[in-house]
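Supplied in structure tokens, the structure appears directly below.
For this view, one protein chain was removed and the others were kept in their places.
So, chain A:
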Amino acid sequence: MEEKRPRVYVCEDCTEGILSAVYEAYLSRYGHKYITIETENFCQPSFFCDYIQVPTDIEHGESVARAIMKKISGEAWHWVYMASMAGEPGKAQHIYRFLNMGFANPEKVCSALTQDDVLAVYKLSRKVGRETDKLMGFVRFKELSGGILFGKIAPKHQQLQLLGNHFADRLPEENWVLYDENRRMACVHKALGPWVIQKDVEAFLGRTEKISEEEAEFSHMWKTFFEHIAIDQRVNPRLQMQMMPKRFWSNMTEMK
């Protein structure tokens, strides 16, 4: 029999997009070993494969998500969900291979950390989670003149959804906007309402320079506190930088 030509399913870089591609890959019955899934932003075309663009289909994505939860486990779904947020090439393929193993061996897959793809998905999910943990602390909101809280982040991985849940629970009575500089998207929360992800926010960004009267006072007091809380005899810039890497500093009030 003639060897099949490898196929690459190219999808959007988001959870639903990757799962839509997984759906198509299964539906095609082309054979797992001939299929690779890659997100469009990390895709580097070569002559030896066929490229198939998979449009994101929310329903397909959801049905795969349900299947993972029901047939494999909640833990597996958590790993896949977190890993799909990663800003690294190859994640879609790792997720696909992880799911291949998972649907074949639902009980064992999450324990099989010695398998490369399982370990990769697990590590990706931890990486994303660690950045979320950091940002939960490092996000700084400033109060704009209209009373809206505005914060900027520049994360390696997609964080708006994860942070959106956290801050919606924490600041339910506030209007706030969290802007991802790298992806040019914003998480917008209306007081006592749900949050939504918005893509075209350039017009709003133009209006974020005007801050409220209290804002300058509070940010100044925060800097004062920050300076006075350190113990001189223990000063240790390297430890500080290790715990709070420089890439976060540009958006932090006290480090500017």
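Here is the rule we use: a residue touches a chain if its C-beta (ideal position, glycine included) is under 8 Å from a C-beta of that chain, and two chains touch if they have at least 3 such contacts; residues count from 1.
The rule is simple: contacts and distances are computed from a predicted model.
Think of the chain that is not pictured: of "Response regulator", "Putative DNA modification/repair radical SAM protein", "Phosphate transport system permease protein" or "Acetyl-coenzyme A carboxylase carboxyl transferase subunit beta", UniProt labels it "Putative DNA modification/repair radical SAM protein".
One of A:A112, A:A154, A:M185 or A:L205 touches the chain omitted from the figure, and that residue is A:A112.
Checked against the full complex, the one of A:S73, A:Q161, A:Q198 or A:T253 touching the unshown chain is A:T253.
For chain A, the residues in touch with the chain missing from this view are 108, 111-114, 119, 133, 136-143, 149, 151, 167, 169-174, 192, 214, 217-222, 224-240, 242-244, 252-254.
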